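All protein chains of the complex are present and in place, except for one that has been dropped.
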Amino acid sequence: MTLNIGVIGTGAIGKDHIRRISSNLSGARITAVTDVNQEAAQVVVEQYGLDAVVYPDDKALLAQADVGAVLVTSWGPAHEQSVLAAIEAGKYVFCEKPLATTAEGCRRIVDAEIRHGKRLVQVGFMRRYDSGYVQLKQAIDERLIGEPLMIRCAHRNPESGPNYTSDMAITDTLIHEIDVLRWLIDDDYKSVQVTYPRKTRHALSHMRDPQVVMIETRGGVLITAEIFVNCRYGYDIQCEVIGEDGIAKLPEPSSISLRKEGMYGTRILMDWKDRFIEAYDREIQDFIDSVKRGDVQGPTAWDGYVAAVTADACVKAQESGEWEDISLDEKPDLYESRTLSEA
Amino acid sequence: MTLNIGVIGTGAIGKDHIRRISSNLSGARITAVTDVNQEAAQVVVEQYGLDAVVYPDDKALLAQADVGAVLVTSWGPAHEQSVLAAIEAGKYVFCEKPLATTAEGCRRIVDAEIRHGKRLVQVGFMRRYDSGYVQLKQAIDERLIGEPLMIRCAHRNPESGPNYTSDMAITDTLIHEIDVLRWLIDDDYKSVQVTYPRKTRHALSHMRDPQVVMIETRGGVLITAEIFVNCRYGYDIQCEVIGEDGIAKLPEPSSISLRKEGMYGTRILMDWKDRFIEAYDREIQDFIDSVKRGDVQGPTAWDGYVAAVTADACVKAQESGEWEDISLDEKPDLYESRTLSEA
Amino acid sequence: MTLNIGVIGTGAIGKDHIRRISSNLSGARITAVTDVNQEAAQVVVEQYGLDAVVYPDDKALLAQADVGAVLVTSWGPAHEQSVLAAIEAGKYVFCEKPLATTAEGCRRIVDAEIRHGKRLVQVGFMRRYDSGYVQLKQAIDERLIGEPLMIRCAHRNPESGPNYTSDMAITDTLIHEIDVLRWLIDDDYKSVQVTYPRKTRHALSHMRDPQVVMIETRGGVLITAEIFVNCRYGYDIQCEVIGEDGIAKLPEPSSISLRKEGMYGTRILMDWKDRFIEAYDREIQDFIDSVKRGDVQGPTAWDGYVAAVTADACVKAQESGEWEDISLDEKPDLYESRTLSEA
Partner (left out) sequence: MTLNIGVIGTGAIGKDHIRRISSNLSGARITAVTDVNQEAAQVVVEQYGLDAVVYPDDKALLAQADVGAVLVTSWGPAHEQSVLAAIEAGKYVFCEKPLATTAEGCRRIVDAEIRHGKRLVQVGFMRRYDSGYVQLKQAIDERLIGEPLMIRCAHRNPESGPNYTSDMAITDTLIHEIDVLRWLIDDDYKSVQVTYPRKTRHALSHMRDPQVVMIETRGGVLITAEIFVNCRYGYDIQCEVIGEDGIAKLPEPSSISLRKEGMYGTRILMDWKDRFIEAYDREIQDFIDSVKRGDVQGPTAWDGYVAAVTADACVKAQESGEWEDISLDEKPDLYESRTLSEA
């Protein structure tokens, strides 16, 4: 049975998922698309040779009975409305981050899903599908390093664009660590502090870069996360979990080693798009497979809500310089089981 | 357009490709299968939920007009006949190694393909699709290390089974290096010598293990290949190319690093099936995509022939202890272009 | 000219330096020793076959005209008095850390040295002589990584003894980082905060372990230092300097690599005494050589004072949980030049 997928938003990431589903993955096809720019949507249909109808908007697309699932890949502010509409239509929905631009918006989606009575939503936190993080989680779950005590991580980009602002270090960059770290150690966050080291000369005048975010979890794990979006030397994701009995560390991306001109080394990726390319494939394949089983298991709407609440507290800590609380609602029963790791 | 694939031979590797095509890859489906054991073939159809017909033999399967390509995954001695039949039927055919059990058999396939006038055959040398070897080839092609002068490689397994004999170190084990190394440096082989180090106590009494094979290429590159199939510590594939200006080396498989109990290390795979799992996916996806384009680009029947001739010389050198010549026919025009690297 | 050295305090570290000077280093001999336990001192003289006189106390030893330099290797609380007496006697003096047990005591030594008008004192911060730190400093000084912005470091021991208390994480353990990091980046400290991650089950009930110390320098560099004295897996010193253009990291101690039983790894030291054994040799050889040149260049009394003030602020921060200021007196002219790096 081939799954028919509708795509809401045919910009860069939408096109990338269309390409992925059409050329790399198994068991699904794109049969419906929509975009605020109808012409652009039509161009995409032709470009990828899709046998797909262009609908005027998300509601029209969601009204199609033969669409089994949708991807929400529009711009962030439009996500909430499309996801709510998908839930109302009873469709499975994969939504790129952010699930909604506010914690309240995320909570509305959670509530809608609870009313529906069954998980329909998967949020696009692809790192949980990266083989390195999966190995790291297995090591932690198998108690290879004992109880986790600290995490040291870094998220580094060679360069940030002119529109990148200091708060985006949280909402666009750290947001991936915010999701993946609590999944990694099966814990939630309690409080956060942001500290600013000396600013790099490579950062634009309006922004702080690098930043160091210190997060304490409810279980007492202390996370020290560096965000450095003008580090110049490469796109580099580091994560090291320090436990009672040992330390486990994320692998470097696989690279040949070279001995040349007095140096012995491996290559560092320069482009973030290369880093998690296989994780994106696995994420969407998992969504397709789990929709076909009727049992979505990836990052939940609740995970989207937690990320939003945590990011809000981080942004507040950026401004205050103080430790700020991270206060979550009680976790609804719907989300108690069915996490990827328990699958 | 979904490609309809027939599978000739539904044993272990046949089932693995069926699973792959059904669950991981894009653009193809299994519509026909056959096996000397008809019941086993029927079980596989049910097990994987295939919408496929079980045919009594390869000829019946190849007679189906709606089968666009076939996989030959029967046992080795049956390959030649099925591949020749596929060529005669004008079907694209992916054949697991060996293409044929003798160099003469491979040559017959080459001749049949030449008579057909167009490439139809891809041989299952999956290492050319491994991301590490691909990086290595790119580094060599970009002249990062200058002209290659030597290659040091090793093919190590934890343990060999009771039926493994000394010549299988060449025909079953080194055969992968034989194919991938000439592709890597775009060269052909000239002569070979086999030397036996002290035998490990872990090897069975009837066999030599480890073995060191030294191959000289026509371009003068000296390859030193260690085969060690009872090395105990892991499944380990090493390859290092020493050039005029530097050295490039295959990456270790990606692994988290651990600091624990006085050691800092990464894991070594123990099972060969884990090592090239992604290469198998890429290999079959490439076959599907290139068949759909009408332009097969993977390892050719000629590559299968060269591997067979080289393996014969290696086995002769195992017995003689002398340098043995590796004599190839002249390369037919059909195979002059269209290698993967030139694609 | 052989330098005659007197040793004040013949306990463990005193004996180790006596062995070093007698058997490994060049240009000096031990001619005088003293210890509160006179018999123990006599035993040491015999054990090492020294041609040395045992004096009743430091003053008697310092009164000997033929003693060219002294090592103060008594217990910490006795250091200040012996160093002041040595300065008064106009003798060169190498003092193990701490220079004095209080910042005020260190300041008195600084003042005495200023009155004397010339540097006589070297403090036993041996890490400045470790080849890894020396390489790291060279890389920073050569601007290989641009301006330093952050430092991430860790000081880990397998196990702490029963008398180890939480403040000793600063005064006995972090004290080495406190000295070496400001030397590394040629900067001074401004403020400090201490945070406690979840406590390891391996720590005794009376203490906090691990601890994370965050120090801001006057230049804005943010140091995140982990102290973890019951990490179990090994003695491990990590230091990574993140600069505007790249990152430089301390080497792991040199170790053969092993492939064995599914792991590929190197050994981690278990005993701290093995980690800086060559740095101790270089430190004392440098003291001998510089005394003979009349020009002591290692860590100064001022460095000892700075370390004491910084440690005091760290201990205060341990208790308050707040950012605490690190306030130094103005640096006296005597210490403006003559650092090791400028030599």
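The first chain written gets the first letter, and so on, giving A, B and C; residue counts start at 1 in each chain.
Note that in this section a contact is a pair of C-beta atoms (placed from the backbone, for glycine too) under 8 Å apart; a residue touches a chain by one contact, two chains touch by 3 or more.
If you're wondering where the values come from, they're calculated on a predicted model, not measured in any experiment.
Hidden chain, full complex: it touches shown chains A, B, C. Only one of B:Arg29, B:Arg108 or B:Arg232 touches the absent chain when the whole complex is considered: B:Arg232. Touch with the chain that is not drawn comes from one residue among B:Val229, B:Ile247 or B:Cys314, which is B:Ile247. Checked against the full complex, the one of C:Lys59, C:His116, C:His202 or C:Lys260 touching the unshown chain is C:Lys260.
Of the listed positions B:Met150, B:Met207 or B:Leu334, the one in contact with the omitted chain in the full complex is B:Met150. Even with one chain removed from view, subunit B keeps its contact list with that chain: residues 146-150, 152, 195-202, 210, 212, 214, 216, 219-222, 224, 226, 228, 231-233, 242, 244-247.
Although one chain is hidden here, its contacts on subunit A can still be listed: residues 232-234, 236, 252, 259-270.
Along subunit C, the points of touch with the absent chain fall at residues 21-27, 131-132, 135-136, 139, 144-145, 245-251, 253-261, 266, 278, 285, 289.
The rule we apply is simple: only the chains that are shown with their structure count from here on.
Although subunit A and subunit C carry the same sequence, what matters here is overlap: shared residue numbers make up over half of all numbers found at their interface. Nearest to the common centre of all protein CA atoms is the CA centroid of chain A. Annotation: 37 Å between the Cα-based centres of subunit A and subunit B.
Residue positions of subunit C touching 2 or more other chains, listed in rising order: 232-233.
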